[in-house]
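Note that one protein chain is taken out, while the other chains of the complex remain in position.
By written order: A, B, C and D. Residues from 1 in each chain.
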Amino acid sequence: MEAIDIFSYFLLLLLLLSGIKVVTTSNVIHAAIFLVFTLATTAILFILLSAEFVALVLVLVYIGAVIVLFLFGVMITRAPLGPNAELDNDQNKLFATLISLSIFGIFTYILLQTFDSTVVISEGTSTKLLGEILLSRFVFPFELVSFVLLGALIGGITLARKDNALMDEDQI
Amino acid sequence: MSSFSFLDSGLGLTVVVFLPLISAIFIFLIPKKQEMLIKLITLGSAIVTFLVSLVVALQFDFNDAAELQLGTKVSWISSINSNYEIGIDGISLPLLLLSTFISVLAIIYSFEHLPEPKNAKGMMSLILILETGMNGTFVALDLILFFVFFELVLLPMYFMIGIWGDKTVRSVSGLKNDIETRLYASIKFFVFTLFGSAFMLLGFLGLYFRGNKTFSIPELIELGTNGAFTGTFATLVFAVLFLGFAVKVPMWPLHTWLPDAHTAAPTVGSVLLAAILLKLGSYGFVRIALPILPEQAVAWAPAIAILSAIGIIYGSLACLAQTDLKRLIAFSSVGHMGFVMLGISSLTSIGINAAMIGMVAHGIITGLLFFVSGSMAHTYHTRDMGRLGGNMKLLPKTGAILAFTAMASLGLPGLAGFWGEFMALLGAYNPLPGLNVTIFRSSMVAGAIGTVLTAGYLLWMLQRVNLGEPKEEWIDQELHDADNYELVAWIPLVILTVLIGVFPKLIFGATNDAVIALVAKAFGG
Amino acid sequence: MSIQPILIAAAALFSIGIYGILVRRNAVMVLLSIELILNSVNINFVAFNAMLSDVFLNGQIFSIFIITIAAAEVGIGLAIVLMLFRNRETANINEFDLMKW
Amino acid sequence: MVNQNFVNFLAEGKPEYTDGGVIAEFTWLIVVLPFLAALFITFLGKYLPLKGAELALGTVLFIFLYSSALLYEHATKGIANEFFINVGSIGSYDLEFGWVVDGLSIMMYFVVGTVSSLVFVYATNYMQGEIRYTFFFTSLTLFAGSMLVLVSSPTLLQLLIGWELVGVCSYLLIGHYWEKKENSSAAMKAFITNKIADIGLMIGIIVLALSTKTLRISEILYQSTHDYEDIKTVAYLGGVLLFIGAMGKSAQFPLHVWLPDAMAGPTPVSALMHAATMVTAGVYLLGRMFPFYQGMASEALDVVLLFGVITLLGAGLVAVVQDDLKKVLAYSTVSQLGYMVTAMGSGAYTAGLFHLWTHAFFKALLFLGAGSVIHAVHTNNMSEMGGLRKEMPRTFSTFIIGTVALAGLPPLAGFFSKDEILASLNHEGHNIYFIISVLGAFITAFYMTRAVLLTFFGEYRGDGHPHESDKMMTIPLIVLSGFAIVAGWVNIPGVYTGFTTWVTTRKNAIVEYHPESFDLVAMFSGFSAGIFGIGLAYYVYQLSGKAVDGDQKIKIKPIWKILENKYYLDFIYFKFIIDPVKITFAKFIDSFNTNILDRFVNGVGVTASKAGDIVYKNLDQEGIDKVLNLSSSGTDTIGSKVKLIQTGKTQQYLMYFLVGVIVISLIILLVL
Partner (left out) sequence: MTIVTAISLDLLLPRKLKYIVALVSILGSLIAFVPIIFQYANYSSPEILFEGSYVIDKFSLILKGLFILVTYLTFLLSVNFVESDEYYQGEYYFLLLSSLLGALVVTSSRDLLTMFIGIELASTPMFLLSGWKKGDQKSNEGSIKFFLLGVLSASLILYGFSLLYGVTGKLVFSDIANTLIQSDLNQSPVTLLSAILILAGIGFKISIVPFHSWAPDTYEGAPLPVTAYLSVSSKATGFVALIILISKVFYDSGQGLGIILVFISGITMFVGNLSALQQTNPVRLLAYSSIAQAGFILAPMAVAGITSNYEDGVYASVTYLIIYAFMNIGAFLVINLLQRNIQSDDMYDWGGLAREMPLAGIFAVIFFFSLAGIPPLGGWFAKFVVFRSLLSTGEIFGLSLGIIGAINAVIALVYYSRISKIIWMDSPNENVKSNNDTLIPSPLRVVGFVSLILTIVSGIFPGIFSNLGEASSIFFNS
């Protein structure tokens, strides 16, 4: 087993542990931070899988923007910042565990049955090629996704905007 | 008849079918306040429809009554090979005429006798839409077209019962809360018939797929008589067709919607329901179920005969227990349609002819009975026979017609009702060779006993309603005897009853050849 | 290395995310869990891309799109949560049961 | 138009029979005219001076004249013809109406014409001032028409039509005073009883028509006299069934119950229908179908004979105990009909018809006489009459003639006809039946004498002052008494047997015994039975001084009771047939309909709704709640209530979703 393999296993372990922490921690801020950790681990994994550009996007978009957005959301909804026992819906826990475990079981069973090839770690970057393909073959979805973003932006602003006149009227 | 040649190639029939619908749409556009205009247009279009149907009848070649005539075939839904295929033969012609004629009378009656809440616009347009559905069913020669027309009658009738129906609140067994009669009846009517026809549609599709993907009734008959449909498939298809038609007829034990619907419906609604809507089911048997699935018809015939016999006895006995005038007449329909079905089940030319004249006669007579009883219910504000009595004294004209019609209804020879009953029994005595004679003869005896019971309840009804001294509560009241509108609507039916009774060739002349051909083709005898 | 550990890890992450959305009360936390799920899909795509040595980089491109969409979803999600919070003074999704039946 | 088969058949051995020419061809007039007249009377009668009676009278007079002409023509030349009009075909069957002109039908035309004319004349006076006067004549005219439809019918179909029309008219006429419930009930009873019998007729016709492939009577008769196989197999059944029909109309035991009740109608009605015409329809049917019976269904004739005899005796006995004058006559009619049927059953075709002929006249006479009495005293009960011979001499004398004719004393009509029946019975060797018939004759004489004595002799026991009826009523009585005297003379054995020739046109078809001269045994026993009956009655009632007390002398309690209750037939019918049907069965069916069928239907609806409830509430909306509560109930019992309230729907929906995915995956991967 090569060193890089061991590293990868370690990375994956880290990924899982931080992922588990995201959903189990009782502190909202911690959860967000663990998500950052998870994403960062993922980014490293992507680099190992010779997807530097994707890793970059992940870091930029998620860690740079989304997480900030999350934190912002946490603040603005005035979630308790410290540890909070009420964060989880205890009643659901048993079923949630069952469900997630069975999904995991099914997926793993099938994945192990199907895929047993190896992956080449760190072959080299392909960013230029990626850019070319993205803007030729996939230009159409590329255009479209801009609409998704635009829609999300416009709609998000509209919804989130405080709208005094309306609110007052409706809340009477 | 060359002067009417422009009505050839299906145009005449098309006019008969769609003129009422077009008028109905036209009426929608007229403001509600122009009541007289609405009524006149309705009447006009109904009369024109009737006249055109008469012209069609004149053009009809009675020497060739077995052939479908005056029809056309135009592509309609090409993707499923369904066509606008229409035409009439001796079997459908009398029913078509009956339908156009009764519609005219119903409209005349409605001129002055709109039930609450008045709204002439609504009522008139519903009658016209109903007429399109009825006429259409009788001329349709394509299963899908037939189905559409067959179902077209549901909506208008549903609303007629639901809006203009009886508003008394009553308890219904099995339901916790009391419910207005009209609401219960209308939804029951609707659900029952839809239940039947939903399955019927599946049957049509089954035929379509086994029968070279055609919906054309003549083509399917050709296939069916050549034995294209056999085995479990045919059994299933006949079962669902039976369900669809039997609900409409209605055959025991699928009849329970009928007394409620009739009782609750406004007068015109009951008339049209009894006179024509019920015929759609039995017509369906004759037009579709028997010739397309002759083998199955033979297999099912004893069951149908037994059910008919039960229906006859059951309906009559139920009548004996009624206190509600309209409900009694409604149950009598169960019995009378039992005779029609008994005739059909014999699968002989006599039996089916009997069924045809039975349908027409029942249409006329029971239609008239509902006219009269509805009118009486309107005058007395009650249908409880316990409270009525001495009607002959209070409303002599109405009473006389009621008495006459009751006599006709009990199958008095010389009046229209006789032929259907007698001939049905005649047919049932010697059913198609190969059928179980014992069953049919027992059914015939049951039917014969049914005639006595029929006489019993009708006379009993007459005794309670028409005869005797008037009850105190009516003596000082101002009660209106039949007015001119009513008489104009009723007298033609009285005359027709006598005419057909004395000269049944009016019906048999058209049906006989067609029925003989049908029987010969389907059952070889 | 074998692709299996990566895929299993992705599946595990997916399940963890599922657990999260089922258990968390705070809507923002639920959104976080969704990000986990989406991330697991990303890992899948990239890993498959590597496994297949896909010269067209279909998997990578797909994951880029997913990231973009995910960002948009977060934006929308937060906007909705914010709106909810305005009206209800809470972001706990389990308190939204106005339309229970 | 003329059926060659039939002409040949009629004329077999008698080629000199003619087709009747124009007069036969226009016989339809007398059938159709009454209907037209009825229509006119209904709608125009009110505006006429005699309120429509003149139209009715004119019609029946025309019938009378026409039938007389026919009778004359027939008596002189002999007519045998029939005419058909096709009114439709059904399958291979032709539905035909038409009219038959042969001896039998002509005889009936004449009876109907004569009796009707006289009754109509009588009724114009009798019904004067009564309610629905015009309508009464409509019904009467309709009745005359219906009866003619019946007797003129060359097909079984038309026969059936006429048959039932007669029934309806009788319903209308019996129920003339329908304000009272008893009357309308009596009308109903008549109709329904007839209708029950009609089942037999109807099925009989069906059986015959289907085995002979025709509805024409003449063809059926032709086939039955020419040994056709098809009809042979059903002959017995058909014969009995037809006879059941005849039993209804001709009031044979046990279907006679309607006739006495039918006296609820006005008396002219009773005279016309329940004595002379309608009730003879059954006998006419037997006569019309006689070749069939004789040729094929002789076993059926035994049945006929049996019922005839039972009826003649049974009804006669009941007549003895009646207090109502009209009821006496009614039971007497039933009894006499029994004679006719007995005659038919014994194969005495001519005798049966002959009795029909004579009976029509003297029974009509008796009824009209009774009517005259009732008109005068305003009661039907003989216990309130008495001594009327002084006040009503003409009624009295004509009534006496009728009584004597009925009692069978020579030389009045009843003697000859009854004698012929007895002779025939004697000849055929039906000894027991012969004795019973003689006994019947004795009883007849007895109760008639009793009635006469109670009505006309002794002291008047009623209120008021009865007086002789108007001329319009007595003239018919007188004319009828004339007929009652002479009607028998048309068939005196050895002297003149014109009647036999009239009615037996089917020379080879009917084989029967015709006494060359009087059968002395029969004549003597019949005659002495009559005398003895009269004598005994006179002894019992007149010699006792007070007529009513006569009953006490012969009252043998148990028998009397049975007779007074008319053999409990009505009781049995009501208790075991009508009530169960009308009350038990009908109620059962009705409640079955509402409580089982409707409940089932509604139950399906309710169940669907309940299913909807379960699906919606428990599965769709609350399902996971329940599961969750179940799972957490052990761990967190105290907090569970709070948590229930706090349950977040969104996450449940998510769970649904995922559970769905898992379940589907497992199914697809493991099961399929």
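Everything that follows uses one rule, which is that a residue touches a chain if its C-beta (ideal position, glycine included) is under 8 Å from a C-beta of that chain, and two chains touch if they have at least 3 such contacts.
Note that the structure is a prediction, hence the values are computed from the model and not measured.
Colleague: Name every displayed chain that the left-out chain is in contact with.
Modeller: In the entire complex, chains touched by the missing one are A, B, C, D.
Colleague: Which residue from B:162, B:284 or B:447 sits in contact with the chain not drawn here?
Modeller: Checking the options B:162, B:284 or B:447, the one contacting the hidden chain is B:162.
Colleague: Going by the contact rule already stated, which one of B:175, B:205, B:479 or B:498 would touch the omitted chain in the full complex?
Modeller: B:205
Colleague: List the residues of chain B that touch the chain left out of this view.
Modeller: 28, 32, 75-80, 117, 144, 147-152, 154-155, 158-159, 162-163, 182-183, 186-187, 190-191, 194-195, 198-199, 201-202, 205-206, 208-209
Colleague: Which chain D residues would touch the chain omitted from the figure, given the whole complex?
Modeller: Per the touch rule, chain D residues meeting the hidden chain are 605, 608-609, 611-613, 615-617, 619-620, 649-650, 652-654, 656-661, 664-665, 667-669, 672.
Colleague: Over the whole complex, note the residues of chain A touching the chain we left out.
Modeller: Here the touching residues of chain A are 106-107, 109-111, 113-115, 137-141, 143-145, 147-148, 150-152, 154-156, 158-159, 163, 165-167, 169-171.
Here, only the chains that are shown with their structure count from here on.
Colleague: Can you check how far apart chain A and chain B are, centre to centre, with Cα atoms defining each centre and the answer in Å?
Modeller: Measuring from centre to centre gives 70 Å for this pair.
Colleague: Could you work out how far the Cα centre of chain B sits from that of chain C, in whole Å?
Modeller: Here the centre of chain C sits 65 Å away from the centre of chain B.
Colleague: Please list all residues of chain B that touch 2 or more other chains.
Modeller: In chain B, no residue touches two or more other chains.
Colleague: Could you pull out the residues of chain C that touch at least 2 other chains?
Modeller: Residues 18, 22-23, 25, 94 of chain C each touch two or more of the other chains.
Colleague: Under the touch definition given earlier, write down the residues of chain D that touch chain C in their complex.
Modeller: Touching chain C from chain D are residues 616-617, 621-622, 646-651, 654-655, 658.
Colleague: Chain A touches which residues of chain C in the complex?
Modeller: 1-9, 11-20, 22-29, 31-33, 35-36, 39, 42-43, 46-47, 49-51, 53, 55-57, 60-61, 63-65, 67-76, 78-83, 85-87, 91, 94
Colleague: Touching chain D in the complex: which residues of chain A?
Modeller: 89-92, 94-96, 99, 102-103, 106, 110
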